[in-house]
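All protein chains but one are shown in place.
Now for subunit A:
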Amino acid sequence: MAAFFRWLRRNLVVIAGLFTLGYLLLPNVVVTVFSFNKPKGRFNYSWQEFSLDAWKDPCGVADMCGSLSLSLQIAAWATIGATVLGTMIAFALVRYRFRARGAINSLIFLPMAMPEVVMAASLLTLFLNMGAQLGFWTVLIAHIMFCLSFVVTAVKARVMSMDPRLEQAAQDLYAGPVQTFLRVTLPIAAPGIAAGALLAFALSFDDFIITNFNAGSTVTFPMFVWGSAQRGTPVQINVIGTAMFLVAVLLVLAGMLVGRRRNKQAK
């Protein structure tokens, strides 16, 4: 008994870590398990029997893959738009002194702090008053807008910690303005830009409230899932969820491998 307590004391941190990990991953496990279910009726909420049907035919539900592809497109364009604009804003805010800089610096955080549903409603009012047709473009514009603040925050932190002498050193070593930006500024700011882009992609792909207000008759993947939850949940939703989880895990593993190889080279 005493030996057990000693073992427990020594491994308490690991055990706590494993419990936390389990808590975080349990929903994913449920999603994955139920992607192999063969439900009776329209709702996939109770386990019946193992089946690969849904995995063999992931697009078997009407309109689902269409909404998925639309969500991916919007997320990709919103990421590109928000990352380019946000990076430029971040550089401007850190590097230059201009009028209204302080105001922009604090206003840029407003979309993060404002309740989403308020922003969604006011955007809808704006679009309707402008006579804009709701659809792909209105959703994209809204997504770029709320992703911007996150990109600016991530990139700004990185640019602020960057020594301006590095760029002077590059110039001193025969790199013109373009070369300096491409060879020194951009690579050093890259981790911040990548973090901002990842955040933007996840936020845009995932967004429901703002999208639902401004999509008109267009249906994105989150809207499809919510809509189908009223009428019945196809197993394919779990398939898509599991597949996305796997892709994310693979990306993280690949990133870790590249990092480890780089470190080995350096040693």
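Definition applied: contacts are C-beta pairs under 8 Å (C-beta built on N, C-alpha and C of every residue); 3 or more make two chains touch, one makes a residue touch a chain; residues count from 1.
Everything below uses one rule, namely that contacts and distances are computed from a predicted model.
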| item | value |
| --- | --- |
| Complex member absent from the view - protein name from UniProt, among "Transmembrane protein", "Spermidine/putrescine import ATP-binding protein PotA", "Ferrous iron transport protein B" or "Heme exporter protein C" | "Spermidine/putrescine import ATP-binding protein PotA" |
| Of A:70, A:170 or A:215, the one touching the omitted chain in the full complex | A:170 |
| Sole residue of A:66, A:187 or A:232 that reaches the chain not shown, by the stated touch rule | A:187 |
| Contacts of subunit A with the absent chain, listed as residue ranges | 163, 165-166, 168-176, 179-180, 183-184, 187-188, 265-267 |
